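Of the protein chains in this complex, one is absent; all others appear in place.
So, subunit A:
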Amino acid sequence: MPPFPSQAEVEETLKRIQSQNGVQGIIIVNTEGIPIKTTLDNASTVQYAGLIHQLVMKARSTVRDIDPQNDLTFLRVRSKKNEIMIAPDKDAFSNKTSFLLY
């Protein structure tokens, strides 16, 4: 059985992502829409958390409507200036979704 993954691993993962080229910030949001962890300022975080949550719900329901066996694994929103990458958690409305700005 693998050792109990510690918080340190979580921190390390986040740090690795943040250090990648072109990443502007990371926001981790739970189902209720509360940003748990963020590297951006509060105002932007709140705005992103509110807006993107709805988008993810819509995208997920679209995918599942077309094929109930299917599910959303990743969502990229590419705009003129940047790209928002969203990784929703597996279980439909379970706890964590995280997304970051690229």
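In this section, a contact is a pair of C-beta atoms (placed from the backbone, for glycine too) under 8 Å apart; a residue touches a chain by one contact, two chains touch by 3 or more; residues count from 1.
One rule holds in what follows: contacts and distances are computed from a predicted model.
Asker: Considering the UniProt annotation of the chain absent from this complex, which name among "Dynein, axonemal, intermediate chain 2b", "Regulator of G-protein signaling 11 isoform X4", "Response regulatory domain-containing protein" or "Probable ribosome biogenesis protein RLP24" applies?
Answerer: "Dynein, axonemal, intermediate chain 2b"
Asker: Any idea which of A:40, A:57 or A:85 touches the chain not displayed?
Answerer: A:85
Asker: Residue-wise, where is subunit A in contact with the chain that is not depicted?
Answerer: 5-7, 9-10, 13-14, 16-17, 20-23, 28, 30, 32-34, 36-37, 46-47, 50-51, 73-74, 76, 78, 83, 85, 87, 89-90, 94-96, 98, 100, 102
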